[in-house]
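Taking it in order: structure first as structure tokens, then the write-up.
All protein chains but one are shown in place.
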Amino acid sequence: MKKASKYIYLTLMMIFLYAPILVLIIFSFNTTKSHSVMSGFSFKWYQQLFRDSAIMSSLMSTVIVAIISSIVSTVLGTFAALGINSMKKLPRSATLGVNNIPMINPEIVTGVSLMLLFVFFAARMNFKMGYATLIIAHITFDTPYVILNIMPKFRQMDKNLLDAAADLGCTPMQTFFKVTLPEILPGVLSGFLMAFTYSLDDFVVSYFVSGDTVQTLPIKIYSMTRRQVSPKINALSTLIFAVVVIVLIGKNIVEIKREKKLNKYKLHRRGEI
Amino acid sequence: MKKIWCLASILVLIAGVFTACGQNNQLETQVISNMDKEYYSQLAEEGVEINVANWGEYISDGSDGESINVVKAFELLTGIKVNYINYATNEELYAKMKAGASNYDIIIPSDYMISKMAGENMLAHIDFNNIPNYNNISDDYKGLEFDPEDKYSVPYFWGTVGIIYNKNVIKDDNFDWEILWDEKYKDNMLMFDNPRDAFAIAQIRLGYSLNTEDTKELEKTAELLKEQKGLVQAYVMDEIFDRMGAEEAVVAPYYAGDAVSLMAEYDFLGFKVPDSGTNMFVDSFCIPATSKNKKAAEMFINFMLEPEIGLANTEFVCYSTPNTKTYELLSDQVKNDGISYPSKEYLNSKTEAFKCLGSGADKVMSELWTEIRSEVNIDL
Partner (left out) sequence: MKKIAAAPYQLWMAIFVIVPLFIVAYFAFTTDSGAFTLENIIKTADYAPIFARSIGFAALATVICLIIAYPLAYIIANMSKNVQSTMIMIVMLPMWMNFLLRTYAWQTIIGNNGIINNLLSMVGIEPIKMLNTSGAVILGMVYDYIPFMILPLYTVMAKIDKSIMEAAGDLGCNGFQSILKVTIPLSMPGIISGITMVFVPAISTFIISKMLGGSSNLLIGDLIEMQFLGTSYNPNLGAGISFVLMVIILIVMAFINLIDKSDQEEKVII
């Protein structure tokens, strides 16, 4: 009985989480533009997708902005984490406090405040909103996540390692690249990926700071929801989703296999096989 | 770290996508083949880019596979690169320009917004010597109230506002604007999501001018709109296409041109321009004062006035053209269906165009609009 209710609950949750996804995928194969009536099965939106230069160029802008801003924020954040780690209590908590602002502040306020800043400077310094402002805004909300991912790694790191490196004649620079960086690398990587995914999917902040020359994919999609979302967008999302699913499943299988091997190996060593 | 593989694969996918999209521009090459090469190649070598801001789906873009991609054709012909951007309402366009967040070379605001922008020195004087095709524009659309001296604007499309309705539900088209206050259609009715168009409908019912600046009259109008709010399913603009098409709603006021495209797609929809009168609007090309590529912008306007380009646009967008040469190319069926081109008599006696409101009235309307939209009622 208890088990049954558990499975019913899990099933309901899965339906809830996946119903919209299924709807989106199904209608990418529709023969008409409709999002409510399925009139037949076709791949025509997939074919048209690759010919739609507007969607393709907004996909391109999205990727460009996400790559640049996640790389810059990873570098910026890594050094910041290094610095914060060796700070005294007061400046440390002040810096971390500011670091929390972009995460706690509502996105719309972040977007609006950056827009006002850019408008203020644009009027005085004669520049345009576009890639530059988008990337700056993305770096601003990405970096805190990078720092959050790296800080725990610093805490886990054995401080003696650094002393040892210094004793063995490493310059601070060498110590950083040869000792510190390899230790915190997992944090840096996961920070980078988090930043990248946040950038990729951001709509609200981008909406306010993109100006008019650049349209990222989420902004393009938003402008479409005001009329009719083209099934081409469904097709694109389905493709991206499919790639993600395949990769994650592949990764999971590899991991499970590795784990099994490891277990076998352990048992073997204990002489149980 | 797990996701790095995802990332890599997505990048591979994207790279594949970009190599896969070879394009052919047959239609575009054909349409530009007999245009004035000398005029259009003036800026070809200078690597000019222009930013064109337009309403959604307000230009022939080749997306249906049979129409011309007008922007592409212009790029092929002139060597000028076009960044094409959409906006949804005149107010959004104004807000973006006012905030300094924008950098447009071509905008296509409606009548009242043109006079408002002109009044605030936001528009550049157009040099009509650079636009030989301006002669194609019918005299009916020159010297209009919003730009009496034809300094700032070149008409693109015009049209009227009417009521789109579902013929399966509303069998009899013997109705007027009152239908938008009819309890029968509670929750099945859509309404304009911009103050000017929404107020206009209530103003016609109350017998006020669409350009009234009288605060009392504006407040009365707002009251009527608040009364309607309980019946309205949603305040929308182009979402009308989705909702009327999917039969989520049965009646909505909207622009004639969009009604024509909707009716072409869904035969259960009808359109009526109410007898009691309506708003007639003109959307025109303008060049913002901040434009740095005025000459290229003027070339773009001239291109849009080419008869075949005008035809491609009007067939795609379904709005009414002010271009006489394009009008001649239209089929008799379109000319005579009474929707896109109502009789001269009706246009002259029953329609009113928007003018720019004084800043006081404008502010009052804007505040009343926020008030209407923000009134609270909870329905779980």
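Should a chain be cited, it is by its letter among A and B, assigned in written order, with residues numbered from 1 in that chain.
Operating definition for what follows: a residue touches a chain if its C-beta (ideal position, glycine included) is under 8 Å from a C-beta of that chain, and two chains touch if they have at least 3 such contacts.
Remember, it's a predicted structure, so these values are computed and weren't measured experimentally.
> If the hidden chain were put back, which of A:I55, A:M115 or A:V214 would touch it?
A:M115
> For chain A, enumerate the residues touching the unshown chain of the complex.
Here the touching residues of chain A are 6, 9-10, 13-14, 16-21, 23-24, 27, 35-36, 76-77, 79-87, 93, 95-96, 98-110, 112-117, 120, 136-137, 139-140, 143, 147-149, 151-152, 172-173, 176, 201, 203-204, 207-208, 217-218, 221-222, 225, 229, 233-234, 237, 240-241, 244-245, 248, 252, 255-256, 259.
> What does the interface between chain B and the hidden chain look like in terms of residue numbers?
Against the missing chain, chain B presents residues 89, 91-92, 94-96, 98-99, 187-188, 191, 193-195, 229-230, 232-235, 242, 246-248, 366-367, 369-370, 373-380.
By definition in this document, only the chains that are shown with their structure count from here on.
> Let me have the rounded angstrom distance from the C-alpha centre of chain A over to the C-alpha centre of chain B, please.
Chain A and chain B have C-alpha centres separated by 36 Å.
> For the complex, give me every residue of chain B touching chain A.
Within the complex, chain B touches chain A at residues 1-7, 9-11, 13-14, 17-18, 20-21, 23, 51, 53, 56-57, 61, 63, 65, 72, 83-86, 88, 96, 99-104, 236-239, 241-242, 245-246, 248.
> Write out the stretch or stretches of chain A touching chain B in their complex.
Residue list for chain A touching chain B: 34-37, 48, 50-54, 56, 59-60, 63, 115, 118-119, 122-123, 128-130, 186, 189-190, 193, 196-197, 211-213, 215, 223, 225-228, 230, 239-240, 243-244, 246-248, 250-251.
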